[in-house]
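In this view, the complex is presented without one of its protein chains, the others remaining in place.
Our next item is subunit A:
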Amino acid sequence: MSEPQGSKNTNTEPWGGFDDNIIQGSNSAVIDMENMDDTSGSSFEDMGEMHQSMKEEEAVAAEAEATEEDTGEDGEFLGMKGLKGQLGRQVADEVWQAGKRQASKAFNLYGNIDILRPYFDVEPIQVRSRLIESLIPVRVINFPQKVAGELYGPLMLVFTMVAILLHGMKTSDTVIREGTLMGTAIGTCFGYWLGVSSFIYFIAYICNAQITMLQMLSLLGYGLFGHCVVLFITYNVHFHSLFYLLWLAIGGLSTLRMVAVLISRTVGQTPRLILCGTLAALHMLFLLYLHFAYHKMVEGILDTLEGPNIPPIQRVARDVSVVANTVVNATIKTIAAIVQTQ
């Protein structure tokens, strides 16, 4: 019974050490891979997860000790008598314990919202200053620029953009597909934020840029502030030229800021070009798409607003028939007059 105590001592390596489930033997024979962290072991989220799982391992090992001692004594006491029943019960017990351990480990690892708590630790003044900074490109690019790893601002900006998109879509009563438009708006905004962040993070990984996923999410999220401003203005004031001006000015500024931050964290001309070209293209094209995808609807709505009560097709048909009738009548009268005079 000294083996479980030995397992506690071997977890002294900073990266968590190997899990000693093999030595104990009665538990699963699979090595728990989640303690063997290979990437940046110094980033906060990885350390938090490791501490969490190490605590869990200790608690679980203590629990396993206690249950093993109990079931061991029972087995010895009963001897050969209730072997089958006892064995069956033991196996079922082991399966239940293992399942409960796995489930509670998984839940504490993923369902614990305290993991996200450090990313929401902001003050309103910080959020405001970061919003304004997102439109100001940095000058210094030979020194890695600091990127705040925060998720409150980006999340709120994505939701604001959803609200602005809904406002832009619902400018008249005759909007069809209103129900699915809500799902489309949410899907578009979240899909852009999460999808493009992951894609750019992947390219940054290839191009050897020094940026983490959290920082990329935060950077792109704050870059949506420019989009929100432009969309808010142009959904209320429908001028093409104004939109193009704002697209270049504000969209360009926020893109330049993101590009400058990424350049400052990348080495080499070609990687910088690839990374920043991709990001600039995607960011600017997204704003263009958001404006024009709902622009036709706006134009169509403006047309229908002029004649709300008269369906245009019927009006044209009536006019045609009236005109045709008068023409026919006029020709018959003239023919009759000509015939009469002759």
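The rule is short, and it goes like this: a residue touches a chain if its C-beta (ideal position, glycine included) is under 8 Å from a C-beta of that chain, and two chains touch if they have at least 3 such contacts; residues count from 1.
In this section, contacts and distances are computed from a predicted model.
J.: UniProt protein name for the omitted subunit, picking from "RALBP1 associated Eps domain containing 2", "Protein YIPF", "N-acetyltransferase B complex non-catalytic subunit" or "Protein KINESIN LIGHT CHAIN-RELATED 1-like"?
T.: "Protein YIPF"
J.: Check each of A:Leu87, A:Ala103, A:Ile136 or A:Met156 against the chain that is not shown and name the one that touches it.
T.: If we include the chain that is not displayed, A:Met156 is the one touching it.
J.: Where does subunit A touch the missing chain, residue by residue?
T.: 113, 116-117, 119-124, 127, 152, 155-156, 159-160, 162-163, 166-167, 170, 173, 175-180, 182-183
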